[in-house]
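Of the protein chains in this complex, all but one are displayed in their positions.
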Amino acid sequence: MRHFLRLADAAPGGVRPLLERARAYREGHARVDFQGRILGLLFLAPSLRTRVSFECALHRAGGHALTLDAARGLWPLETRRGVRMDGTAVEHVDDAVAVLGRYVDALAVRAFARLEDDRDDHRDELFAALRERSPIPLVSMESGREHPCQALADVLTIERRHGPLAGRSVLLRWVPHVKPLPKAVANSFLLTAASLGARVTVAAPAEFDLEEGVWEEARTYAAVSGGDVVRCHERAIPPETVAVVAKSWGPHGAPQTLWRAGTHDDWRLGPRDFAAVPEASLLHCLPVRRNVEIEDALLDGPQSLILEEAADRLWVQQAVLAALWDSEERRHP
Amino acid sequence: MRHFLRLADAAPGGVRPLLERARAYREGHARVDFQGRILGLLFLAPSLRTRVSFECALHRAGGHALTLDAARGLWPLETRRGVRMDGTAVEHVDDAVAVLGRYVDALAVRAFARLEDDRDDHRDELFAALRERSPIPLVSMESGREHPCQALADVLTIERRHGPLAGRSVLLRWVPHVKPLPKAVANSFLLTAASLGARVTVAAPAEFDLEEGVWEEARTYAAVSGGDVVRCHERAIPPETVAVVAKSWGPHGAPQTLWRAGTHDDWRLGPRDFAAVPEASLLHCLPVRRNVEIEDALLDGPQSLILEEAADRLWVQQAVLAALWDSEERRHP
Partner (left out) sequence: MRHFLRLADAAPGGVRPLLERARAYREGHARVDFQGRILGLLFLAPSLRTRVSFECALHRAGGHALTLDAARGLWPLETRRGVRMDGTAVEHVDDAVAVLGRYVDALAVRAFARLEDDRDDHRDELFAALRERSPIPLVSMESGREHPCQALADVLTIERRHGPLAGRSVLLRWVPHVKPLPKAVANSFLLTAASLGARVTVAAPAEFDLEEGVWEEARTYAAVSGGDVVRCHERAIPPETVAVVAKSWGPHGAPQTLWRAGTHDDWRLGPRDFAAVPEASLLHCLPVRRNVEIEDALLDGPQSLILEEAADRLWVQQAVLAALWDSEERRHP
């Protein structure tokens, strides 16, 4: 694995080894050593969990993380090739990443979907440009299309509680919000669970469908892994579900434009929804709008694994970085 | 000691051991080891000294500090419980602190007084909420009511120069400013010096009184320690004073509303005020408005300990963190 910008960089065969490595680190069966390693964190969008979990992933293993926040302090970056840079962009992203590649050992990047057009967002042009040019491994901290580290943490948390996902039913369940959100977390969970052989149901009101390209990729993984991916427009949690990943996202197509506040408030999750599935777990990537997306009683109740899920970010990110740096050493021994 | 959010978390018995520990670190009689420790620094208000002294307190002892600046980069946090989060707050502070508690080993927090109503500010609702929920030790970097690490540094600096505070006279002396400031530093010095048995005089114009709740707490400590706390409205430094802690703060009650610029300019301190107390030291927590609060000649003269006081922040903060982590290990051996 040279980069980890989308699940396809590991999938389908590479997801299981990443999870095993993360679990070994978590349980102390293997030691990760990042002594002398520096990870750059380039934020083109804000963060709490992601930044802290990445910084701690490095420092807990003797390495160092260097946070660069482009929203403040950094100048605007040009992403188009061959243009005359006479506008506001001060530096070409090619040059920025080439220079950073001389100082740090890997670069993690976050840039959110703009929510004007799903197809634009899912094209991930910035990440494609970075990938082409970067002399060092790149890791996604969420792009327009995917948030692969989050999904790895999700499945690690679920498997720690419920065992291997192959053949198990999981529900990616849309919940309401006060504004349209990106689809990256939803896409990544669908892809990752499908690659592990889970039976994934995506339940959302009809106008909140995910992109067809993501469905196609998920179906490809499911065909290989023996899993299954299914669309559904029902609110109820199917009885065989072992884990419900709750997530809000914007309408399909042009999320900002099509958004109507307050519709589908009845999709909010609460203890009542979980009454029929007493063994099922609740996951949410956080931050969560309490009592808008999910009721307090469910978030703080015994079925909620939200804090376990956040904690697992650290271990999967250590696993991803270790795998990237191992591959690199094999290339340049 | 589980948290150090206010002096009461250590007082009355625990202040002396913290000072002794700080002094031992400073003089090299004991070694502090924060290897493998990560402290999160959550700033809901700006900082220079506090941030740098905490970061260095960690790094000088082999640990790591992770700075989170909520004024920029972090999203707004909800502090009320049970509400429907359909406003601007993106994350509940309960969730933020619970998640951070999975990544870091302690969390230091700064949130200034809002200066609209002293009683509101002194209630410290945010800190109370954090304390209730946090799985890890919390340290105040200044709340609406207190700045306990600053006061520990103040008394360490005074005792290094003048010996134990018990029975000695110290003056907490109001000085003018261009705007109303929080009372946290003043409150904390009063409480801390009282807990060590000092005779503390608080000198300020009548309308700049401190809150009655703080006076009560200080009297309780003085009753135990054999100290004394006294209100006074005179500008002159009493002859028996060993140390003058100069500080500005806003009017009593509703500081922003009651503030009148330029009144009491004759309370500015200068060398003339110190002529009658040639052995007394001047302290100020910094930043200081030169020639508004205190004249250059006094700040830069031989009686000024302001730089010693700033430097002592590092040692008391190491002592506080070491004490918190020691207690935690005793709880979970």
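Think of it as A and B in the order they're written, each chain with its own count starting at 1.
We take it that a contact is a pair of C-beta atoms (placed from the backbone, for glycine too) under 8 Å apart; a residue touches a chain by one contact, two chains touch by 3 or more.
From a predicted model like this one, the values you see are computed outputs, not experimental measurements.
Considering the full assembly, A:92 is the residue among A:92, A:199 or A:313 that touches the omitted chain. Touch with the chain omitted from the figure is made, among A:31, A:84, A:260 or A:331, by A:84. Touching the chain that is not shown, out of A:18, A:104, A:222 or A:311: A:104 (per the contact rule at the top). Annotation for chain A: contacts to the undisplayed chain at residues 36, 38, 40, 64, 66, 68, 72-75, 78, 82-86, 90-92, 95-96, 98-100, 102-104. Touching the omitted chain from chain B are residues 43, 46-49, 51-53, 55-56, 59-60, 69, 71-72, 178, 286-292, 296, 306-307, 310-311, 314.
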